[in-house]
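The other protein chains are all here in position, but one chain of the complex has been omitted.
In order of appearance the chains are A, B and C, and numbering begins at 1 in each one.
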Amino acid sequence: MSGNTFGTRFKITTWGESHGPAIGVVVDGCLAGLKLDISDIQKEVDRRKPAKNSKVSTTRREKDKVEILSGVFEGKTTGMPISLVVFNKDTRSKDYSKIKNLYRPGHADFTYDIKYGSEFRDYRGGGRSSGRETLARVMAGAIAKKLLKEREKTQIFGHTIQVGSIKAKTFSKSFIEKNELRCADKKAAKEMQKLIEETRFKEGDSIGCIIEIIIKNPPKGIGHPVFDKLDADLAKAMMSIGSVKGVEIGSGFEAGTKKGSENNDQMSSKNNKIEFLSNNAGGILGGISTGEDIVIRLAIKPVPSISKELKTITNKGKNTKIKTLGRHDTCLGPRIIPVAESMAAVTILDKIL
Amino acid sequence: MSGNTFGTRFKITTWGESHGPAIGVVVDGCLAGLKLDISDIQKEVDRRKPAKNSKVSTTRREKDKVEILSGVFEGKTTGMPISLVVFNKDTRSKDYSKIKNLYRPGHADFTYDIKYGSEFRDYRGGGRSSGRETLARVMAGAIAKKLLKEREKTQIFGHTIQVGSIKAKTFSKSFIEKNELRCADKKAAKEMQKLIEETRFKEGDSIGCIIEIIIKNPPKGIGHPVFDKLDADLAKAMMSIGSVKGVEIGSGFEAGTKKGSENNDQMSSKNNKIEFLSNNAGGILGGISTGEDIVIRLAIKPVPSISKELKTITNKGKNTKIKTLGRHDTCLGPRIIPVAESMAAVTILDKIL
Amino acid sequence: MSGNTFGTRFKITTWGESHGPAIGVVVDGCLAGLKLDISDIQKEVDRRKPAKNSKVSTTRREKDKVEILSGVFEGKTTGMPISLVVFNKDTRSKDYSKIKNLYRPGHADFTYDIKYGSEFRDYRGGGRSSGRETLARVMAGAIAKKLLKEREKTQIFGHTIQVGSIKAKTFSKSFIEKNELRCADKKAAKEMQKLIEETRFKEGDSIGCIIEIIIKNPPKGIGHPVFDKLDADLAKAMMSIGSVKGVEIGSGFEAGTKKGSENNDQMSSKNNKIEFLSNNAGGILGGISTGEDIVIRLAIKPVPSISKELKTITNKGKNTKIKTLGRHDTCLGPRIIPVAESMAAVTILDKIL
Partner (left out) sequence: MSGNTFGTRFKITTWGESHGPAIGVVVDGCLAGLKLDISDIQKEVDRRKPAKNSKVSTTRREKDKVEILSGVFEGKTTGMPISLVVFNKDTRSKDYSKIKNLYRPGHADFTYDIKYGSEFRDYRGGGRSSGRETLARVMAGAIAKKLLKEREKTQIFGHTIQVGSIKAKTFSKSFIEKNELRCADKKAAKEMQKLIEETRFKEGDSIGCIIEIIIKNPPKGIGHPVFDKLDADLAKAMMSIGSVKGVEIGSGFEAGTKKGSENNDQMSSKNNKIEFLSNNAGGILGGISTGEDIVIRLAIKPVPSISKELKTITNKGKNTKIKTLGRHDTCLGPRIIPVAESMAAVTILDKIL
């Protein structure tokens, strides 16, 4: 149980460090016969990349060119494990001596050291704890999303619903992928963008956000009654993404303030079609999907790397201070969306194969 | 993967239905040599029971007498699986004909039927989907809590921090187990009690709440980097408890509104002791425990069984209405606290054995 | 990974000690809707019991009365975990002081002590290491066999093919369950019986044997290419039964002496029906079932408890001698047959659900 594998039937195993030779994933359990082209995967990987000239994201520039090393023959999956890899290129040989021996607040440096021993950590760019690890999840997720779409007509997408105190109020699905923030509200998107730029360039700070993932037309009847409830597995999947500090399903934390008569989703039947009159359950009852949209919201913490000076200690326990300069993101949510979609897709698929 | 087993090293497997012969759990992976008496388990099981003359909870009256069927010899665990059982007694032979063929809103009746087939469901008292299933978790959790306390000096407790819109504002740990609501704020507890009684007796309704679980002095360095992050496993553990709709760690959803400079926990060192200057991380960085308190909050939905009439359908798809009369809880949080403590204990223990 | 659970989809978890209150199993993953009566399980449990007035087996007399505590409603399985239990009765309060502190050769006393600590072992009748543990496997296996038979028309049976140097030479299936040795050769059965009686009563010794398990009409195409080959999982299942020292599939060890032209199973087709011209593969190619009979043979070591005096040591490391008197079996194979059939059934079923 070393934590680099997720799922049991559609099982993904990721590997690789931020500044190591490559990042990859082995996808085990994909059905035979799925048409699979590099471009199916590349386009999802590209969605995870920072926008060109972005003022929100890192300026690290990776081509992130996907290669398929196994499991696909004559353009179709064979049922055998699919090995996907991206070789790292832009691993700028920068000087890490400043952060090598100290603990960046909000990062995993300290906990990796107490777990694995401070003399062995690959500190370059965060090593394995870098957000770059999620690239592997997106590669695997691209396959899961394609299979779900073709087999179940299930579609998964995410959008940013809050940055700082700015909330999205309107919803235009088609606008989501047209703005770097992946916000479905044009007006809010502009305000969010402004807030992020100010936070970044005026304050040298970063900012948190809330994103929402929606699984449209999910398969019915998936998930298990007790420990492996679908919402439980989705919660794990989402909370396993770095920077996620909260997960809610359907009415979520608001359910804690509501009455039963408000929160219960009533049912009715029309022309032999069963209908829920609301979706506070978020598509899951008793751990099993109802067939309604599955709605998940995630709290994303502000990026810990900022230009403000903070107190910290060295790995010898000496007090010191740190400013994390470099090519960092300011608000992670928009780039986490493809990752969260991927984890949702893998979780759902794992339950139906 | 049928979902009745949790954990890999300290592994618990539960079984039993609300109105079947018994409820039980097999605990596999407990170390040999732990002193274990029935009373260690009985006292936790008793904490889960509704208070006598409660106006908050069900009036079902079970003795819930725990029996140990294996794994303990001469008062100590042997390292072999521990089988624990409670025989059901108060399974009132009530008439279920009214709910047998229809779907109670907010309950799992509908999803169990689409998954397992409507002709096989044990509808008596909710069968396997009943909250009574959590009794088994509490039995297992009692062992986990004892082992954690003796081996690691780790202690776990929970309290109710919000019911409807009433929030706890002060914190007196010693008061928690002195009031049925398990609220640490005496004044808020009284208001919560009043709100619940009004909701129940005047409105025939139920109400949601938010609870907080605190793991004091957790072992350091547990959890894994990528998918099996400690927070991910805790999120799964918590979301697997019926009625939980949201989980957050540390600053949680608030992190989505904060700046990096506010949310980062700075560090300092005094007399060779490392100190975090805040705990927005909730005791976990990069999926691995820092040693600080682990802080988890859960949103609990209002009990779905209420006396108000709601629209629903029969299992043949006919429109109908339902009022769920009976011996139901009104606000589940306080009774979920020992369950959530148990799941936290099992999750933590599973990571260190 | 404490080893008391087998399978992932049809998952069984066993518990209980030889002289503890009870022995049981939780079966998780059985489909809903299987008709299941106590008698389905009781009849298999009875096959495992020693024959009355047996000269081959132990004289411990247990009723082994099976109880179903969950997962069955109105005579059918519900898809929820099935908890089965047998309470121990004939746990003669004999004096264990003689074996409490020493290591019986061929038994697990020594290894349990080095693993769990000598102060915690339940030494009564071997505790958890007793063959009585297999009772739980047979209860679970009864369900697996019934499900396999109804769903796949697969049948599983075993017979004794060798005791000491006496080999079965003819095969009469109907004779198997008519003799205590479960030998399909009437003449050999008589010789085996005689050999066992002589070994037991004249020599105070025990004797090994070889048994064969045959899976008729197994589902085709089950098992996985690499590590979870069907033969690999069957080998694990079989080797996990106490006293088994060898497992072979199809031509087995003889394959080590053969030529490719002899060992390859040629194929032909007649009237659109595919036919293998021999079955050296034992029904499995590349880890996946062909649909031919799956043939497994097991080497069973002689029962280690004998009346001859042997050298051993105490748990303090002092040299001593031991004669194991008591109610022991002499040749275990015939009683292991229902256990091995059960493990085969669980393994096969786990691969198809």
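The rule is short, and it goes like this: a residue touches a chain if its C-beta (ideal position, glycine included) is under 8 Å from a C-beta of that chain, and two chains touch if they have at least 3 such contacts.
Please read all numbers here as calculations on a predicted model, not as lab measurements.
Across the entire complex, contacts from the unshown chain go to A, B, C. Only one of the listed residues, C:I99, C:A299 or C:I348, touches the absent chain: C:A299. Of the listed positions C:T154, C:S289 or C:S342, the one in contact with the omitted chain in the full complex is C:S289. Residue-level contact of chain B with the missing chain is found at 8, 80, 225. The omitted chain makes contact with chain C at the following residues, 1-6, 8-9, 14, 103, 105-108, 110-112, 114-115, 128-129, 133, 162, 164-165, 199, 203, 205-210, 220-229, 231-240, 242, 245-269, 272, 274, 277, 280-282, 284-291, 299-306, 308, 310-313, 317-319. In the full complex, the hidden chain is touched by chain A at residues 1-5, 8-9, 11, 13-17, 20-24, 26, 28-29, 32-33, 67-71, 73, 76-83, 85, 115-117, 119-122, 127-128.
What we mean here is this: only the chains that are shown with their structure count from here on.
Between chain A and chain B, two chains of identical sequence, the interface residue sets overlap for the most part, with shared numbers making up over half of the total. The mean-CA centres of chain B and chain C are about 39 angstrom from one another, to the nearest whole unit.
Inter-chain spacing, taken between the CA centroids of chain A and chain C, is 47 Å.
As a whole-number value, the distance joining the C-alpha centres of chain A and chain B reads 27 Å. Chain B has residues 1-5, 8-9, 14, 115, 128 in contact with two or more other chains.
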